[in-house]
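Here the complex is missing one protein chain, while the rest keep their positions.
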Amino acid sequence: MERMDLVIKNGSVVFSGGTRMANLAIHQGKVAAIMQPGFIPDAVRVIDATGKHVLPGMVDPESHAGHSFPLDLDFQTESPAAAASGVTTWGIQDPSPRMGTKPFKKEVEPSDVVSFHDVMEIGIKTGQENCIIDFFFTPQLETDQQAEETIEYAEKYGVTSYKFYCHAKNPKIAAKLWYVYRSGLAAGFDDGVVFKTMENVAKIAPPGIVSIHPENFEIVRVFSQRLMDAGRKDMEAWTDRSPDFVEAHHIRQYAYLAKITKCPLYIQHTTTAESLFAIRKAKEEGIEIYAQSNPVYLCLPKGTWKLNPPLRDRETMEILWEALKKGEIDALGSDHVVAHGSRAEMEVPGDVWKTTSGFPSRVEMMLPLMLDEGVNKGRISLERLVEVMCEAPARIFGIYPRKGTLQVGSDGDVVIVDLKRRVTVKNEMIHSRAKWTIIEGRELTGWPVMTIRRGEVLMEWPEGEPKSRILACGKGEYIRRRPGSRFLY
Amino acid sequence: MERMDLVIKNGSVVFSGGTRMANLAIHQGKVAAIMQPGFIPDAVRVIDATGKHVLPGMVDPESHAGHSFPLDLDFQTESPAAAASGVTTWGIQDPSPRMGTKPFKKEVEPSDVVSFHDVMEIGIKTGQENCIIDFFFTPQLETDQQAEETIEYAEKYGVTSYKFYCHAKNPKIAAKLWYVYRSGLAAGFDDGVVFKTMENVAKIAPPGIVSIHPENFEIVRVFSQRLMDAGRKDMEAWTDRSPDFVEAHHIRQYAYLAKITKCPLYIQHTTTAESLFAIRKAKEEGIEIYAQSNPVYLCLPKGTWKLNPPLRDRETMEILWEALKKGEIDALGSDHVVAHGSRAEMEVPGDVWKTTSGFPSRVEMMLPLMLDEGVNKGRISLERLVEVMCEAPARIFGIYPRKGTLQVGSDGDVVIVDLKRRVTVKNEMIHSRAKWTIIEGRELTGWPVMTIRRGEVLMEWPEGEPKSRILACGKGEYIRRRPGSRFLY
Amino acid sequence: MERMDLVIKNGSVVFSGGTRMANLAIHQGKVAAIMQPGFIPDAVRVIDATGKHVLPGMVDPESHAGHSFPLDLDFQTESPAAAASGVTTWGIQDPSPRMGTKPFKKEVEPSDVVSFHDVMEIGIKTGQENCIIDFFFTPQLETDQQAEETIEYAEKYGVTSYKFYCHAKNPKIAAKLWYVYRSGLAAGFDDGVVFKTMENVAKIAPPGIVSIHPENFEIVRVFSQRLMDAGRKDMEAWTDRSPDFVEAHHIRQYAYLAKITKCPLYIQHTTTAESLFAIRKAKEEGIEIYAQSNPVYLCLPKGTWKLNPPLRDRETMEILWEALKKGEIDALGSDHVVAHGSRAEMEVPGDVWKTTSGFPSRVEMMLPLMLDEGVNKGRISLERLVEVMCEAPARIFGIYPRKGTLQVGSDGDVVIVDLKRRVTVKNEMIHSRAKWTIIEGRELTGWPVMTIRRGEVLMEWPEGEPKSRILACGKGEYIRRRPGSRFLY
Partner (left out) sequence: MERMDLVIKNGSVVFSGGTRMANLAIHQGKVAAIMQPGFIPDAVRVIDATGKHVLPGMVDPESHAGHSFPLDLDFQTESPAAAASGVTTWGIQDPSPRMGTKPFKKEVEPSDVVSFHDVMEIGIKTGQENCIIDFFFTPQLETDQQAEETIEYAEKYGVTSYKFYCHAKNPKIAAKLWYVYRSGLAAGFDDGVVFKTMENVAKIAPPGIVSIHPENFEIVRVFSQRLMDAGRKDMEAWTDRSPDFVEAHHIRQYAYLAKITKCPLYIQHTTTAESLFAIRKAKEEGIEIYAQSNPVYLCLPKGTWKLNPPLRDRETMEILWEALKKGEIDALGSDHVVAHGSRAEMEVPGDVWKTTSGFPSRVEMMLPLMLDEGVNKGRISLERLVEVMCEAPARIFGIYPRKGTLQVGSDGDVVIVDLKRRVTVKNEMIHSRAKWTIIEGRELTGWPVMTIRRGEVLMEWPEGEPKSRILACGKGEYIRRRPGSRFLY
């Protein structure tokens, strides 16, 4: 037998179907062999994972690289941060003005919203040159033209997932209390655009999927005004302005369009029990619907910071954990955004309305938080973590089994995890441009200690060192998906 | 590296996550290595699967070995028949008088229904001595005592699945039109027994599960009488006596008890759209419910033979295929029973009421039918077939990933399939004691050509031979499940 | 204009559509004129209702006269008790052995359950000779023959409503903890009998209706046993043995048969939130379903006495009041039974299991309880009381607008109510054979002070007297209903 490029031996390998001692060989970027203990092929490099767990690389389906800084810069600074958290594949959810075109406009106007034909090649090239992990795009749509071109995008660029940021349906309303134009959204959209998109995407499913950020800003504005009128400026006011039904309202109405068009629907953020109820009701009507939540909604209570959708109370957090365990939540994503370098630039202490929303470093703390709060606290198994952070996002977004699983023939994307390592989070550990994290000072048990992308070690964190190291390495690949095909090899 | 016992090379290996060229090595009964093409470990025996597909051994969760003949005899004659269809693990669903106790009583009485403590060891031993494939038991319960002892059974015998044959809830009613006492059922049961069982089984879930055969015989008797009064004696009358709502009625009422007790529920036979609707409604209420159907309900239309539940019309068959594809049906089972040796012994031509119900050889034709009607006719993918015939039954019944998947460390259970082989079914091909099949004369494309159980070849069918051969080999193992554990290694 | 027999002047007349000052004239047993204040026709007798409310006579759809004493005796002693509570029409729900046949058997056997053809004429005659208020029958069915004859009963006797006492589906089970055979039930029934009945009754709807007492005794027995094993003997144990889902379980399963047969369904006792939920779910499926509750479930908390179904906790009582107000509960009934003469004969202090279930005088306290707890405590309006105690039961059981409303042409059935009268309940006030009431000592505000049946004063209670007087008067009429006709004139 040929000599393998890399062997990871003696680790507990986490398959969705259970965890077992096994040796894993990677060759030419692919998983070339999985073997029982005792069988170790000859290899150029051998990594001993004794006492550690070997997981597939994380698939983070929701990042907004390019949101507040140019896409190339974000890829340069944030993809290492993702790699530090074990992410080897990134789903980038961007509107057309955020796909890497130059010059970068801080705040966009309706005329900046263009066809994705004008920007997709730029986005792909920007990623190939600057992102250290593999990536795909989930365009945020706004216009009729974009909706009508979705099948063309699928055929030409291998793009099968599309998103509607419903919060920004009417950007004029959203802009009053939130910097929507800074997100690259400006045109707004109506249900006709969603309907047309769903009709088209249904034709390329699987893996065609439409995602929504459900949050009815038309009602949020009412609560915001009341809270401001009442003099509320505390962080919890941000949660109070967006009660549970505001999220469920959108889930219900777009689930119904999904039923009519027979289009799979992905709930980008599932943050309340009311949403879980809406999703069960949708399934009863035969709708194919998937729920994503984010580690921040599971691990950080309301009042921690402002975020869209907002953080919820502790009781809700436990409901979400239970739903994650039972399978009512299918997947997790980071919703990573980096807007500023420091906390001071973002925060206006004591005034939630003036503080900038969306704390940074979400991707970087994703896996440690889930290992600590989820696995080590016994809320979910490691196998379930792999399902929701690797396998399910890969399946739903059409890149499975190339990504999201450790099967022979899959990409050699691996994260090695030390479930026992205990570290207190410090801002100095952060790789992101934003050199701080909301969970500074929190002690977490369970950390990724090595990230491997297609056989290349992107990150390693030797025992005893204060933080992980990002290593020099090749570039990320753009993942072209196959319309109408359930599997991608 | 040590020399492997067996290598299967150059086959297209079907994982639930896709099909790939890979080489598979089995050593000491376990999958020891999975390798990309080009990597072949040294082995005692090498099987070349070029042009063929390599699947996990089938897990058939529903067999009634011991139903009409003593359990040892049924294991001797029927487990080879199962192996011929690629089945390597058998879930035996038997009431206590059918667990192998001697002498075998053709028709049982209430006093024959005993504690499973009295029969479980006998059943296990009988299987170990006579069954050529691995097996586990799903006891059919009837009494309070049995219900109350379920946790003891789980702890002592590793039994985590239990069944209620609701059709026989009131055996006095059922006996009038159907030979219920010949099934080993005699005591009857009430909802209190079901409730107690569900309460207990909820405590051992996963993988604790309660299965029901849903069919309200109290209503079936009304339709039977009307059909008989109307002079109907044709085979289709058997379907007309058990309309769709009769099945859904039981699904609804036991799903509700499952909700109350938080016990997972398995619908043994899902044969109509009305049942699928009931199942969706159950899920909306948060109930963990699984649907099994059987290849016969997908492939054979009403009028073919009498069966409980009955065969359905062709339109319903297509609805079931669609549900199987979409995931509304989770698993398949054979419901294998052998009652007589020949068709002549069973059939009273022109009189459905006098004909014996339940044509034989169901397990033997299971995989060929699914390959022909399902995969080769494009209704489901081969990956979906593996999900519903291997992975899902293994997961639901608590034997995954030891069974139901081709992962390193799993049992070396394999079936090699030739998707292109075209054969006309003949009674002479049958290995079962019942030397005939209802589909004689039907040409099927796609056949299992080799079955391997823990590395031992149980069946092979060389190209050009008239039928498969069952080979001398070791005995089946009893699969002891682990209460409260999602995975079995 | 001819001279009227009777005029009730200056009262506040309660129509379902509001309360107004009006004068009411009755002539030849019918409401002959309703007039605004100022218009008073000439009359033989004029009753001045100044300061009082004038309501239609109560329609109590659920009485079990004949249950523990011969029907003629019960009619003689209990119909005056009903009249004392303003009831002018009684729906008698009896199994065939309780229809007045002689000799009266305290405990019946299956062979006593006969065709209603054998007993209906007896029942009618017994009522005509002994009951002082009008009456109709809702037979409690048990056998196939009875189910099959329902349309004949409808045509021959004007019987359009039928009941299943699901609690006694399997009388052998029920008999162990409850004196089911003393209720005249002995044969038991299965879903086939219910199904046949529903099929038939659907054909005569409106006003055809099938009623169920929902309570799954098969599960009740489990809880009973556990409570007894735990040494519980207190009155609350009677509630604990029949949790909410036990009632909802039957509602769900028979609602589904109602859907299949398109038969209207009447829930005899709706006592929990879980039942209300089941009923809403049934309506979502298009099922015509009505909910009855009883004043005792609204006014008496668990622990007061044993009853089938049991009394519930105070929180549930408020939920029921709210449902009654909103319209989720359609009607009320008394479930009147008299089993013994004194409390001492019934009660074994400290041992709920030995105590006789079903406290007496339920009909007699029905209206005073509803006036005090419902109207005077502001939980429901007087108009809603008339809807649920007069109009709705009359409509549902097919005797509207002859009964249940004060319209010109309707029967001159009236109850005059003094909303301000305050009286402390004493056993001495009771007209029933059972000379005691569970609410002795309770002060109630709001009492019926006169009951008029077809223009005849049956009861009057002059201010200051210790109790109401029952007056000599003519006999009750049997109300023959019209199959297929929504209105009865």
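The letters A, B and C name the chains in turn, as written, and every chain counts its residues from 1.
Simple rule for what comes next: a residue touches a chain if its C-beta (ideal position, glycine included) is under 8 Å from a C-beta of that chain, and two chains touch if they have at least 3 such contacts.
Note that the structure is predicted; figures quoted are calculated from it, not measured.
J.: List the displayed chains that the omitted chain touches in the full complex.
T.: A, C
J.: Decide which residue listed in C:9, C:30 or C:306 touches the omitted chain of the complex.
T.: Of all options in C:9, C:30 or C:306, contact with the hidden chain holds for C:30.
J.: Even though one chain is hidden, which residues of chain C still touch it in the full complex?
T.: Output for chain C: 1-2, 13, 15, 17-22, 25, 27, 30-36, 38-41, 280-281, 283-286, 288, 326, 381, 383, 391, 395, 400-401, 405, 407-409, 486-487, 489.
J.: Of the residues in chain A, which ones touch the absent chain?
T.: 170, 173, 190-192, 195-196, 216, 218-219, 221-222, 245, 248-249, 252-253, 256-257, 260
Keep this in mind: only the chains that are shown with their structure count from here on.
J.: So with touch defined the way it is at the top, what topology do the chains form here? Options are line, ring, star, complete, other.
T.: Its topology is that of a line.
J.: With touch defined as above, tell me whether chain A and chain B contact each other through largely the same residue numbers, more than half shared, or through different ones.
T.: Comparing the two copies, chain A and chain B contact each other through largely the same residue numbers, since over half are shared.
J.: Any idea what the CA-fit rotation angle from chain A to chain C is, to the nearest 5 degrees?
T.: In short, 180 degrees.
J.: Between chain B and chain C, what distance separates the C-alpha centroids? Give it in angstrom.
T.: Inter-chain centre distance comes to 52 Å.
J.: Report, in whole Å, the distance between the mean C-alpha point of chain A and the mean C-alpha point of chain C.
T.: Here the centre of chain C sits 61 Å away from the centre of chain A.
J.: What's the distance between the Cα centroids of chain A and chain B, rounded to whole Å?
T.: Going by mean C-alpha positions, chain A sits 40 Å from chain B.
J.: Which positions in chain B touch two or more other chains at once?
T.: Nothing qualifies.
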